[in-house]
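As you look at this complex, bear in mind that one protein chain is not there, while each of the others sits in place.
A, B and C are the chain letters, set down in written order, and residue numbers restart from 1 in every chain.
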């Protein structure tokens, strides 16, 4: 009997998807004795009708595992939808890079067979939750697996904001923006803005300004139990992003309150997975000359 | 009754010390009803005989608080000696900078009065312990509050080493050295080598190479529950430092094993202490232009 | 007789301006025997009618010196207008920071007296000129004193571009943008994106990517005799900025060709001016802890 009885298939988040690999994987899982669901929109996008379609909530209620065929964007979306339902995720890479999609497409069936046979490891990844407080009332709230970013908008003028952690004043900065990243997000946008890497078991968030008006900033990691508050001091055109997706505009005086989300997402890794090997192979991290 | 009954006085670690402030502080503490000890070497250095001298072990056994009059070097030394005895430390700054010596000399008596009245906060700071394994046997072991550094020695040729974390291969680097820093050490040598800041409640260590032969390294923070191993692959002249003090030479094949020390050191902070204010004021961190 | 016979007054570039300092300076110059012109828009903004208004072209034809009362934005605009007319500029700081406005408002008359008495130094600052080539034809061209930036626009997706220098392929990058800065611009946006400082006598341009998708970029300085070409490979929403002002949208396939402008702008510095002192005082550059 497989380790996971009911498996949901998730496709690309926002681009058309070829049905072939979805069907191939679904057929394989059925053959192995799994019940297979397919996420409604993925089914529509790819015109796959062999497996019962299900909403994220239905998947959350029924599935023991969700397999994402896509890239990191698809994993991020799946995590935001499924974390609260505690359905673990595994990713088959159909995107360009894929820090989170461990399984190469060419090894999909082989790796899934190993996973069904119990050859996998489980890893919890912290998520964050941010809400916007405007005039004393919460106006927006969302979760992110990678990061929340407060940044300048279309007009392109820099913004100024205050940061407090657990009520203590941290700094007042003018910059293009500020990234608050989880360990998972520390290898995403934060990294390209010169942030450090936080290995996923480090319970911290990292604060990385984007092109700040100071020579003396250095990224800081704070505890993931901390409450981080970003108050927009100046900025006629500022925005809030979650995992790279625009969430809402911000006004002067708005306060973005960031805390660890109540749920973590669980990743299922195939046998042989190594975080450090992923850094070396996908980022060319520390490759010597 | 004071919060701390027996208080030990500690002086500068390795430079002559003026007796005046030691005596002034000792007299003040006696007046407040404390028993006062003075660390043997500090008593000798400063020629202070009013208070009974005591070794670090005696201080460890008897004192409820140790007050360091000196700079960060003196705090580091005190921490290495007293951590296992669980005697908390507070620092009065007589050095140049003083990230850890919270109290300015001019406010010494005022701040100590507040502390004795219970107006203080306690903060535990993680320490690390490193041992050198040569030919299968442990040859050196020591503790550090800031950092352990493997670096090139006098001849000045670069070294090459392998890093493993919890048995997993991390990277193979040629560089001038590698810093493994605690959160406390993240504002010391690690920072000047472009490492991130870890707020002291983040349970991690940060790995920062010094002038590495790669463009693609980026510092990584790992859990402070991890076992970090550095194996010297090439390097005719390599050394191991703890908190900036040379500990021993290293030979090719030597393995330096770094783990969290079994004891943390406790810092006593005066009222109004703020970690972020310290970063801003002492490091000019994030000072805008 | 003053070193400069006809002096033009220039005000803030894009914000209302108090007449007081303009009138005070104009009166002082008249008293010293100078003919005084005021830039038309500055005269209107500040409602100053004591001095004959003049367009930039008239100023270019008649003035021996232009005094900018404003911030760096005003200096940048003046330089773009007056460089081809070879009118030297001096700045009186009424902005927040002012890397280019050497004279503090409180010392305006004293410093101008010294300058009129010949106590000044002249410094030429290289400018750059960029044009957009679309479908083989030049579609936009403009000059900049600080920098030209190709970056992502409102939608916020990263862009991908190719860089060639003198016809040689340099790199292919995905990033939020690319800054090409003059030495003057090396202390502006380029600096906040981690670029090096080029002392103004270094005849080079520096290429600094913004949040690139590589760990191994490092800024490169190339000769200011070089032709730099940036070809937009991917990016549905990309823009070209000159000195921080949006110039035009870019389409995939557009080529931005950047070369040294045929004219340099000359800065008049008051006695005692030091470039390095400016870096230390205004940027807190290399301030020790």
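Everything below uses one rule, namely that a residue touches a chain if its C-beta (ideal position, glycine included) is under 8 Å from a C-beta of that chain, and two chains touch if they have at least 3 such contacts.
Not measured: the values here are computed from a predicted model.
**Student:** Of B:18, B:40, B:114 or B:194, which one is in contact with the hidden chain?
**Tutor:** Only one listed residue reaches the unshown chain, and that is B:194.
**Student:** Please output the residues of chain C touching the missing chain, sorted low to high.
**Tutor:** So the residues of chain C touching the unseen chain are 165, 168-174, 191, 194-199, 201-204, 206, 209, 212-223, 225-226, 274-277, 279-280, 283-289.
**Student:** Residue-wise, where is chain B in contact with the chain that is not depicted?
**Tutor:** These residues touch the chain not displayed: 151, 153-154, 156, 175-176, 189, 191-194, 210-213, 215-216, 239, 241, 244, 246, 283-285, 287.
**Student:** If the hidden chain were put back, which residues of chain A would touch it?
**Tutor:** 97, 214-218, 282-284, 287, 289
Keep this in mind: only the chains that are shown with their structure count from here on.
**Student:** Same or different for chain B and chain C, where same means more than half of the interface numbers show up on both copies?
**Tutor:** The interface is built from the same residue numbers on each side, given that over half of them are used by both copies.
**Student:** Report the inter-chain centroid distance for chain A and chain C in whole angstrom, where each centroid is the mean of the CA atoms.
**Tutor:** Computed value for the inter-centroid distance: 40 Å.
**Student:** Using mean CA coordinates as chain centres, what's the chain B-chain C distance in Å?
**Tutor:** 47
**Student:** Show the residues in chain A shared as contacts by 2 or more other chains, in ascending order.
**Tutor:** 191, 194, 212-216, 283-285, 287
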